[in-house]
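Only a single protein chain was left out; the remaining protein chains are all shown in position.
For chain A:
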Amino acid sequence: MSFDHLRATYFEESAELLDSAYAALAELAEGRADAETVHALFRAIHSIKGGGGAFGFERLVRLAHAMETLLDLLRDGALAMDAGRHALLLRGADALADLLAAEKAGTGAPPGGEDALMQALHAAAETAATAPPAAAAGWRLRFTPRPALFRNANEPLLLVRALRRLGPVQVTADLSRLPPLERLEPEDAHLGWVFELQADVPRAQVEEVFEFVADDCMLAIEPLAGETPGAPAAEPVLGSEAASATIAPPAIADAAGPTTGAPQSVRVDVAKIDRLVNLVGELVINQAMLLQLGGTLPPALCPGLIAGLETLSQHLRELQEGVMAIRTQPVKSVFARMPRLVRDLSAQLGKEVRLVVTGEATEIDKTVVEQLADPLTHLLRNALDHGIEAPEQRVAAGKPRQGTVHLSAEQRGGRILIELTDDGRGIDRARVLARARERGLVAAEAELTDSEVDELIFQPGFSTAAAISDISGRGVGMDVVRRSIQALGGRITVDSRLGSGSRFVLSLPLTLAVLDGLVVAVGREAYIVPIAAIAESLRPRREDIHAVVGRGEVLAIRGAYVPLLPLHRHFAVPDAQPDPARGIVVIVETDHAGRMGLLVDDLVGQQQVVVKSLEANYGPIDGIGGATILGDGRVALILDIAGLGPAATTRPMPTAPHRAAPLQPALQ
């Protein structure tokens, strides 16, 4: 394992540890914390520090250490968690994240950035010194080894040295058990000692020194008398059972780190999983070929072949699902960052907001999880900045002072739905429409349905300039959010009621590696249309097809006009059916350009296809999302519907003539 490899593992692990630290901090802030929470937080910071030390990240270690000191006091109950200390720890976690990022990038963070924070942390920890002390001013240890102590190469002298590292130690030997010389067993332990340690350290730290000898000795630890009023009374001499019970668990818990209580897991390089995914993909293609071949043979010639092939495909599908599941991760890792954001933003905006999170355990492809953070953050910022009203306004509107934002995730069919609902003011359609007209996104006379108006906020160029603020008016608009969701093969829709709030729904694929597709024929070529994008397919009647000047052809369907995109023309495929009335029209829905009809020669069938990226070799191509290999060995391109849109339609869509029905289905 190379140094770089170790570093990579460390950074990956630290990111996870930070996430769990944020989660613990969120629990603390929301009063959901229990005794384990502070421990979990401590362990996360401690592990980050430990690894950081190994790589020589000194500033990171110093900062983590300062946080640990404070956490240690909170853990022991010497200090109580309050808003100030909580905020300090949050800032600490942020600073750790920054330092980690800087070390990872190899740039080094700007010097001294965390100095003020370090001072504040130290100051907070020092207030504990004036508070009643948690640890005694010192400890008296009565240590009586059992005869077998030496057999495991444990050496009392080394224990004394370890104690010395904690503070000054006075040692008194206890010779009472020393046998007469003729009965002295030279390899047994006969002496006992009393150590007086003058150090204000937690009991656990003293116990840790004796971690390995707990089974082989009698050990009594008591605070030095007279100096610690209110300290726990001296404990009776512990037998070996009791001593091991009190000493061993913290050690195990400590080393086990944040995984305690979590299901057992192994860390696997993503590249290895991707290789598996790819191999399974090849198998699926192979199986499709076999199935096709099997279908051409007379069943009498090879009885059982078809049944065997079917069992194979069943198992293969299970194998595929199993392998895909390895790549999935709970959305919790992204959701866990959100409470933090809400707290910071609401403080900054002077709003009172409660965040309710559900479905954190929902699992989704790792890549999707990672790329969800930015769009979600943006949506949440928007909800707080533009959605939720100031407390006084809410009260005036007859709502509770505190606004509620609900973030949820659930799996529905082959997709994951993530919803962000707020009970704020909702989208002010009149203002949105005025704005869109002003920007030339909508013709002045166009009549738009409510959902069409809501859709306008996703239009590029629809800046919320009227409401620019520090929080969300940073030049990144909802169009960027929509694009990033689309890049993940997902869709985003909004549903809003003026005065009572908005709901954003993100629908995402479970995985990016396979896709349910409709195979269509165009000339001698085959293309794949993602099933998720298809609304319907039909053979159009000639009288429903109209030519529109400058817009090509449109298809009238139940009173609405849908622009037609002949695929053969778009991709310059020879020998295709040019007459729409003799071909098939597949109606697809795009997020920003409404519906359109893809004109193809024929439908071949529906199948699950393995997505092979073309980008590495060809760069991004508008309208093409990738390629796949069909059962007969042919390569078929997978259409990227969103990328086809602009070529087919000239926006803005809402100005289309004779519109009798909405282009967008109303959202429920």
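Convention: contacts are C-beta pairs under 8 Å (C-beta built on N, C-alpha and C of every residue); 3 or more make two chains touch, one makes a residue touch a chain; residues count from 1.
Methods note: contacts and distances are computed from a predicted model.
Looking at the choices "Multicomponent Na+:H+ antiporter subunit C", "TIGR03943 family protein", "NAD(P)H-dependent oxidoreductase subunit E" or "Response regulator", the name in the UniProt record of the chain not drawn here is "Response regulator".
When the missing chain is restored to the complex, the residue among A:S47, A:T362, A:S507 or A:Q577 that touches it is A:S47.
Interface note for the absent chain: among A:H122, A:R161 or A:R401, the touching residue is A:R161. Contact with the omitted chain, checked across A:E12, A:D76 or A:D215, is made by A:D215.
By the touch definition given at the top, chain A reaches the unshown chain through residues 1, 3, 6, 46-47, 49-51, 53-54, 56, 150-155, 157-159, 161-162, 209, 211-212, 215, 251-252, 254-257, 264.
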